[in-house]
Every structure is written in structure tokens, then in C-alpha cells.
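A protein chain is absent from this complex, but the other protein chains hold their places.
Coming up: subunit A.
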Amino acid sequence: MNPYELSGADLDALREFGNIGAGHAATALSVLLGGVVRMSVTDARLCRFAEVVDVVGGSDAMVVAVYIRIDGEIAGSMFVVLSLESADRLVNGLIPGRQPGEPYGELEYSALGEVGNILSGAYVAAISDLCGFRMAQSIPAVAIDMAAALLDIGLMFGSGEDNEVLLISTRLMHGGREVQAHFFLLPDFESAPKLFDTLRGQMPSG
């Protein structure tokens, strides 16, 4: 059976789940950066592969991505994806004295990794509290390359033979629209039934 046969109520529950996680992540980011961090409404849907990379500008768009692997009762891939401009503004905000446009060194990579770590940590803590899952996150890995090349591992683990993944995505914005980050959670294909069982159990009208 395809675990991805989903009703509208399932997707609503998933959206709410993502909203709670992203809300905590946004709060954590505003503590780190100072100022207001706003978030978009969380989108949760079943996507063809191409739609996932289209969200961040297409398969060969250059992006910065932080990858965090989630293991435990629910496993999945988390990505924080930023445009090159947003990433540059973000590291300028975090590293005192850095000149905009300087090439990235160890310091920039570790600052970006730390942002990924803080965001995913807040997100994971919020949803594991909510659902009672035991979840552990890996240390973050940072890379700059073509969007499709960076996201493909998430697509591998998230899809069955229908070549579709469950994408839970939220956009976080700091300042005006200076720093925009896409926050992606792609549950592993094998984790989807358990995730939905839990969500259905929690939604009284489910």
C-alpha cells in the first residue's frame, strides 16, 4: 500500500505540525540574530521531485544548503536553503567585521552550520514534545552548489516508487526581506505511516 494516500485532513494536520516546529525555529532565529523573524504559512504537500527544487529556484539555481539528518522514531531529512545573497547577509550579521562578498572560509561555513543547528534543534524539540517521538539530529553539514544536487539525498530517502516526497516547507524572513531562508522537512518514506498514525490520533476531528 502507498503510505502517501492522504486526505485533506492529513495534510492540514501535517501543516499544523510544521507550523509548530517552524514557529519555534523562528523564535530561536530571532534570538540569534536579534530583531523580528517572520514566517510564512507552512506548506505541506506531496510533491514531484521537480516541484521541490522549483521552490528554491530550479534545479541548477546556486544555493547554500544546510543538511541535518533526523533519526529516531521518525526519520527524515531537514534542509535550510538560502539564496547566495541571503546567506551572505546572514553571515555578515553573525560575523563581526566581515566584509560582504568575501569568499567563504571555515568561519562562514560553521556560522551557517550553527544556524541550521539552532533552527533544526528548535523544530525537532517542538515536534518531539508535541507527538512524543524520540528524535535525534545529526550535526549539520553545509554546502554551496546547484539546488537539485544538494537536495537529491532528501528526495532519495523521502520517496517510494511513485517518485513523490512529502514536503513540509516554511519560509523564514529576517529584517525587511533581507534574509530569507527556506526550511524543508522531508520525512523518510518508511516513516510516513507512523507520522500519520500519530497525527490522526491527535486530531480529534481527524
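Methods note: contacts are C-beta pairs under 8 Å (C-beta built on N, C-alpha and C of every residue); 3 or more make two chains touch, one makes a residue touch a chain; residues count from 1.
By definition in this document, contacts and distances are computed from a predicted model.
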Missing chain, UniProt name, options "TRAP transporter small permease protein", "YncE family protein", "Peptide/nickel transport system substrate-binding protein" or "Probable chemoreceptor glutamine deamidase CheD": which is it? "Probable chemoreceptor glutamine deamidase CheD"
Tell me which residue among A:104, A:133 or A:157 touches the hidden chain in the full complex. A:157
Touching the hidden chain, out of A:22, A:74, A:147 or A:195, is A:147
Which one, A:49, A:123 or A:183, makes contact with the chain that was left out? A:49
Residue list for subunit A contacting the dropped chain reads 49-50, 53, 59-60, 62, 67, 69, 109, 138-153, 155-157, 159, 161-163
